[in-house]
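In this view, the complex is presented without one of its protein chains, the others remaining in place.
And now, subunit A:
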């Protein structure tokens, strides 16, 4: 599968055990370019473990990860980011004592280098896309939780990744902010591939071109929103009343 040209990321037999506890087991996963791919599953299904291995925060116990035709299994996290992966944390992780501008500028500078004018442009663009244009000078730690989530996404945008991994981006957002977020993802999906770990089913069903369901650390099902919606195994394991 790694040889197909429209595949940006794939895993083969990926697994992770913590002292004998099997968090992920034998995951084969394929992510096609310019898709919005959602990763869902009940709490404890191993979603965050899986994406932590993709980005390089955790080392897999078994298997391999391929990004853009390259085996990146042993590559340190910062090099994967430099190669074009972007990641936003499940638990908000911004530079709390720095301004919003500086938070996003740090993300932009790695790619834009010393071109200050370009950095300014990227920062202004990223902040306005998430709706934080008027908070530029504010200290990140003073923002509301929802705004910090948006700032994280702005940092993801500013680093201009070819694959953006968003770990539960809508957690803690208000309904109106979620609507704006959905519009933003639709817009983004034209230029970049998005892997979305998400609990909010309306977000997943509306945005995802393809869905992978994890359960007990293994792939339970994959398919389009309609297929997943209709899948009895998924309903039993996870969707339950939410699907009905």
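Assume a contact is a pair of C-beta atoms (placed from the backbone, for glycine too) under 8 Å apart; a residue touches a chain by one contact, two chains touch by 3 or more; residues count from 1.
To be clear about the criterion, contacts and distances are computed from a predicted model.
J.: Between "GvpL/GvpF family gas vesicle protein", "Malonate decarboxylase alpha subunit", "Succinate dehydrogenase/fumarate reductase iron-sulfur subunit" or "Leucine/isoleucine/valine transporter permease subunit", choose the name on the UniProt record of the chain that's been left out.
T.: "Leucine/isoleucine/valine transporter permease subunit"
J.: Tell me which of A:64, A:98 or A:178 is the one touching the absent chain.
T.: A:98
J.: Kindly state which of the options A:10, A:159 or A:231 is in contact with the chain not pictured.
T.: Looking across A:10, A:159 or A:231, the contact with the absent chain belongs to A:159.
J.: Extract the touching residues of subunit A with respect to the undisplayed chain.
T.: Its contact residues with the unshown chain are 55, 57, 76-79, 81-82, 87, 89, 93-98, 102, 105-107, 109-111, 113-114, 155, 159.
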